[in-house]
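The complex appears here minus one protein chain, its other protein chains still in place.
Which chain is which? They are A and B, in the order written, and residues in each are numbered from 1.
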Amino acid sequence: MTTSVLTAARAGLVSCGTCGLLAASASRAAPGHCPRCGAPLAARRRGSVETTWALVIAAAICYIPANLLPVLGTTTLGSTEYDTIMGGVVFLFTSGSWPLALIVLVASVMVPLGKLLALAYLLITVQRGSIASNRERTRLYHLVVFIGRWSMLDVFVDTFTVALVQLSPLMSVQPGAGVVFFAAVVVLTMIAAESFDPRLIWDADTETEPDVA
Amino acid sequence: MTGAGHAETLACPDCDLLQVVPELPLGAKASCARCGRTLATRTADPIERPLALSIAALLVLILANTAPLMGLSVVGQQASTTIVGGAWQMWVQGQELTAVVVAFCAVFAPAAYLLCTLAVLLAARRPPAPRWVGELLRWAEAMQPWSMVEVMMLGILVALIKIAELATVEPDIGMYAVGVLMLLIPAIQSSFDPEAIWKRVTWADDGSPPADGAVQTDGTLNLRSVP
Partner (left out) sequence: MPIPKRSLTLPDPIDRETLPRATLTPPRRRISAIWLIPLIAAAVAIGIAVNRVMNQGPTITIVFSSAEGVEAGKTFIKYKDVKIGQVTAVELYQEYSKVIVTARIDKHAAGLMVEDANFWVVEPRVTLSGVSGLSTLLAGNYIGFEQGHAQRAGRRFVGLEVPPAVTIDQPGRRFQLKADDMGSLGVGSPLYFRRLQVGQVTAYALADDGKSVSIRVFVNAPYDRFVGTDTRFWNASGVDVSLGAGGLDLRTQSLVSLLIGGIAFESPGFAATSEPAAADSAFPLYGDRTTAMKQPDTIARSYVLYFSESLRGLSVGAPLTLLGLPAGEVTQVGVDLDPVKLAVRGRVEVVAYPERIVARLQTHQSAAGQAIVQSEQATHELFKRLVEERGLRAQLRSGNLLTGQLFVSLDFFPDAGKPDVDWTQALPAIPTVPSTVPDLEAKVTAILAKIDALPFKAIGADLKKVIESLDKTLKDVNKAVNRIDTGLTPELVSTVADLRRALDSADRLIKSTDATLLGEDAPGQIQLRDALEEIAGAARAVRGLSDYLERQPASLIRGKTEKTP
């Protein structure tokens, strides 16, 4: 199967990332610009593996303070109490609102972790040149891209709770230091997913020259 | 693909496989032979429908950002906020970066996406469309993953439920507008066909009128890419 499959890279053609036009690359090293839309052409996203690794590691570093630092502080009649994400989930669960607890747990804790693990797995398998389960890995990649934005849920919940509950001296809410780290995790993983080139998954299968990747 | 009687040769963006995509009947979808990713769709009314929806979505977006989202009242105190007000409150409380991210994902990205899409559709109604249309289309596609209106909607609802346990909360016009926007944007995305637009855009390199593609159906390459 590997030899009869023709990819654009092997044929010396480049698919424009913007408009999808298939054009001949001017040269291997510098493919040139797309004749239709003028965007710079590249056979594969530049430095995909390095960039994605850097972003994944950065996001993983931010993930720790995002979960350890409190994200929300509630001030009632003068006394302030701070809550982390997990603390909030546990409290929601024990106080009976388990659907909310589940939503927050999935969106804020499991999804970012899952994204990090999935991206790491994809990068490792690409770097090892694995040829197994290509379609599943591609599907995993699409899942990561699709689900990524939903981790931003907790940031929005925080924002609107803070914006509404400003009724001192009775009760007021402030954002905690963990929120910015959490937002950073979401943003970094989204950019990481965009910078990863899924064609790399299939390249091991088609014996493409390494210097194209 | 949308042009009558033309097949096009493409490389799959996911697995880079070269394949021919034939002319599609209305509403049909072409998927990659190897990895199954959707290569092309043919939507009915690729210009009019997304145009109408974009205009509606822009109006609703304005409403969603100017009208208050919900009102809260407890022991005589009252409060209400808009989307921008939420980002502003985060800024004021010292979380500037988070405020910027929230404003970008909730207001700027959807607005940019809608405006670009609208401009592209308006310009593409009469081909050939000028070159900048391509640029705007690129921007619209870049903004699309960052437009998180539905995530924001869920976030607002979760916040509402949490606050409603202790205070009287009343959803206001802003929230309904966000809900409508949440439905309109996917509708625009499903009825929008970028290929139809690209077909009408003048080519970037030499300003020649739109052609069928670089690789002709007889297997010869028509044009070379510009260095």
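Following the convention adopted for this analysis, a contact is a pair of C-beta atoms (placed from the backbone, for glycine too) under 8 Å apart; a residue touches a chain by one contact, two chains touch by 3 or more.
Here the structure is a predicted model, which is why all the values come from computation and not from measurement.
Note that of A:27, A:94 or A:133, the residue touching the chain absent from this view is A:94. Of the listed residues B:60, B:120 or B:201, the one in contact with the hidden chain in the full complex is B:60.
In the full complex, the hidden chain is touched by subunit B at residues 9, 19-22, 29-33, 36, 45, 48-49, 52-53, 55-57, 59-60, 62-63, 67, 75-79, 162-163, 165-167, 173, 180, 184, 217-219.
Basically, only the chains that are shown with their structure count from here on.
Each chain gets a centre from the mean of its Cα atoms; for subunit A and subunit B, those two points are 19 Å apart.
Contact residues of subunit B toward subunit A in the complex are 9-11, 13-18, 34-37, 69-70, 72, 74-75, 77, 79-81, 85-90, 93-95, 97-99, 101-102, 105-106, 131, 134-135, 137-138, 141, 145-146, 148, 151-152, 154-156, 158-159, 161-163, 194-195, 198, 201, 203-206, 213-215, 221, 223-227.
Considering their complex, residues 5-9, 11, 13-15, 17-27, 30-39, 41, 97, 100, 103-104, 134-135, 138, 142, 145, 148-150, 152-167, 170-171, 174-175, 179-180, 183-184, 187, 190, 194, 198-199, 201-203, 206 of subunit A touch subunit B.
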